[in-house]
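Notes to accompany the following structure.
Missing here is one protein chain; the remaining ones are kept as they sit in the complex.
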Amino acid sequence: MTPEVNQETNRAQIGEEFTSGHRLCQGCGASIIVHNVLKAVDTPVVVSVATGCLEVSSSIYPQSAWNCSFIHNAFENAAATLSGVETAYRALKKQGRIDDEFTFIAFGGDGGTYDIGFQSLSGAMERGHDMVYICYDNQAYMNTGIQRSSATPQGANTTTSPVGSVIPGKKQFRKDITEIMAAHNIPYAAQASPYHWKDLRKKVKKAVAIDGPAFINVLSVCPRGWRTAESKGMEITKIAVETLYWPLYEIEEGQYHITHKPKKIKPVEEWLKPQGRFKHLFKEENKDIIKILQERVNERWERLLRLAGEK
Amino acid sequence: MLEIRWHGRGGQGSKTASILLAKIASATGKHIQAFPEYGPERMGAPVLAYTRISDGPIHLHCQVETPDLVVVLDPTLIGTVDITQNLKKGGNLIINSDYEPDKIRDKLGLAADVNTYTIDANTISEEEIGRIFPNTPMLGAINRVVNLMDQDSFLNQAREELKKKFSHKPEVIEGNMRSIDMAYREVKGLNG
Amino acid sequence: MAKKGWRELPRGGVIKDPGSASKYRTGSWRVKRPLWSEEKCIQCLLCHVYCPDIAIDVEEGKVIGIDYNHCKGCGICANQCPVQALEMISEDKGDVNDETEEVDHQKKSE
């Protein structure tokens, strides 16, 4: 679907389901993810977006950056809302009141996915709605000013897990939402990165093609929250994969498959180093946190290799 | 009452500057207000903040409609946003720029009664603080132009405020102090 | 443009003008601009893939310039370009942008 573009619209927008003029930050990863996800879909789309950066920056009345149908309901219910739309579609189709094929995609940040929207997401996945839920995981509540979420990495400095004289940032390791979604026995779950955009688009195509619910967790750089240069977002996203902090894999009908194996595995420091939110970890007294992080990353990778039958 | 409108970019600290100036004034017994305009704009977008400073209590809780002073923190905003909109007749305009005030006045087609001042706060902060952070030097320029208080008192209060923010980094405080004082002395356009 | 009164607006806050945000220009956010070199460009389109502002003008599968109405100047394109066909230059600092007033798109002809 490519709606007619009016004269005031600019050439770069032709054929785009997500257009310019959104008010996301310079160098925001969420926009890169949405752009690439929608590029991988060739039917009309209905997106449901959880409250968050993406939503408030892309749908500022009276203008919308969405060329496809879009609904925002609240923070915690993107999946439940899309359940309703997808069910409406089935109802209308059953009654012969609609012919067109539609694809249903929900976007939520890590807050709207891992935390406040978790129940709604879990319910929608369990019920088996034919939808793709995409988490743009920037690892904290960025929209409200960088508060920790259950996706925030251990040791990260956020405004509600600040580095202080007693506590060196977030204490807990992040929740593994991809595994939790896989445990719902949905037909497709995956982890992806916008740097590896071909891999991302391939996963989206698979997720759309299968019948039933799919979940893709995509690492989304936030220059402001991560305290990195706006221009470096894709490099950092790439390092996350190369250090195995963010392994790229998929679980298709229960079968694990690692979709990208770094040629040379880098130490986790290289992922932490360029980010201001981890700066304090490089002080002598906090070095053990890096060690713990490295161990966790190793353990999870070993587990992934085993599950994928590669070890 | 002095009403100030600040022009900056999201993420560059115009809100911080608007508050810092208010706090310095507050510490000397003035009545103050400082507030940003909350919009959906993100990092890099042109944003606004406001400061009110008065000898008596401030009861207003509405936006600043006609500022006495406009402060432009980012020179790249000139020509992209209407920085002199509703500036009071005979009001002051302080711009962070290495240009002469006359050139700015010509380029923007400003009325003769807009008192235009420039200060190269980027260079000052780069030299004194070590990075481009023009907000604090702008404070010195503001005090020079509107004469909120004598410069020694201003510096003393600024130091107290900076201490709260940078208690672990005394070198940052000193750099900021030098840049405020330098900007106070180097404002261009004072007799123009 | 005067804003519409309540009687004239669609009910429920529904926006019936898809993609209309592209009328909103975010080019003013930019402090550095990418300059594109057609000579160096190998048309890999990576800049288009990674541009968060969908501001790379593409026609018939080829990059033809930059949409400065929307480019926020993050610099990802220049950073990811494998052949340095994009270069970030400062927007004229302290000046009044006189030479950029009418430049909406950097076009091939430039």
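Here the chain labels run A, B and C in written order, and each chain numbers its own residues starting at 1.
Going forward, contacts are C-beta pairs under 8 Å (C-beta built on N, C-alpha and C of every residue); 3 or more make two chains touch, one makes a residue touch a chain.
In this text, contacts and distances are computed from a predicted model.
Chemist: Can you work out the missing subunit's protein name as recorded in UniProt? Choose among "Probable glycine dehydrogenase (decarboxylating) subunit 2", "Pyruvate ferredoxin oxidoreductase, alpha subunit", "Dipeptide/oligopeptide/nickel ABC transporter ATP-binding protein" or "Phosphate transport system permease protein PstA".
Modeler: Answer from the record: the omitted chain is "Pyruvate ferredoxin oxidoreductase, alpha subunit".
Chemist: Among A:13, A:64, A:150 or A:275, choose the residue that contacts the chain missing from this document, as touch is defined above.
Modeler: Answer from the full complex: A:64 touches the omitted chain.
Chemist: Can you tell me which of C:15, C:45 or C:88 touches the chain that was removed from the display?
Modeler: Per the contact definition at the top, the residue touching the missing chain is C:15.
Chemist: Among A:120, A:149 or A:275, which one is in touch with the chain left out?
Modeler: Within the whole complex, the residue contacting the unshown chain is A:120.
Chemist: Which subunit C residues touch the hidden chain?
Modeler: With respect to the unshown chain, the touching residues of subunit C are 3-7, 9-16, 18.
Chemist: Pick out the residues on subunit A that sit against the missing chain.
Modeler: Residue positions of subunit A that touch the missing chain: 1, 3, 44, 46, 48, 55-56, 59-62, 64, 66-74, 76-77, 80-92, 94-95, 98, 100, 102, 119-120, 122-124, 126-127.
By definition in this document, only the chains that are shown with their structure count from here on.
Chemist: Roughly how far is subunit A from subunit C, going centre to centre by Cα mean, in whole Å?
Modeler: From the centre of subunit A to the centre of subunit C is 24 Å.
Chemist: Nearest whole angstrom, what separates the Cα centre of subunit A from the Cα centre of subunit B?
Modeler: 39
Chemist: Whole-Å distance, subunit B centre to subunit C centre, using C-alpha means?
Modeler: Once rounded, the distance between the two centres reads 30 Å.
Chemist: Can you list every residue of subunit C that touches 2 or more other chains, as numbers and ranges?
Modeler: Residues 26, 29, 72-73 of subunit C each touch two or more of the other chains.
Chemist: Where does subunit A touch two or more other chains at once, residue-wise?
Modeler: Residue numbers touching two or more other chains: 23-24, 26, 28, 60, 223, 230.
Chemist: Considering the complex alone, what residue numbers of subunit B touch subunit C?
Modeler: Within the complex, subunit B contacts subunit C at residues 9-10, 44-46, 74-81, 97-99, 104, 107-108, 120, 122.
Chemist: Quick one: which bits of subunit C touch subunit A in the complex? Just the residue numbers, please.
Modeler: Where subunit C meets subunit A, its residues are 9, 13, 15, 17-26, 29, 49-59, 67, 69-70, 72-76, 78-80, 88, 104-105.
Chemist: Considering the complex alone, what residue numbers of subunit C touch subunit B?
Modeler: Per the stated touch rule, the residues are 26, 28-31, 72-73, 91, 93-98, 100-101.
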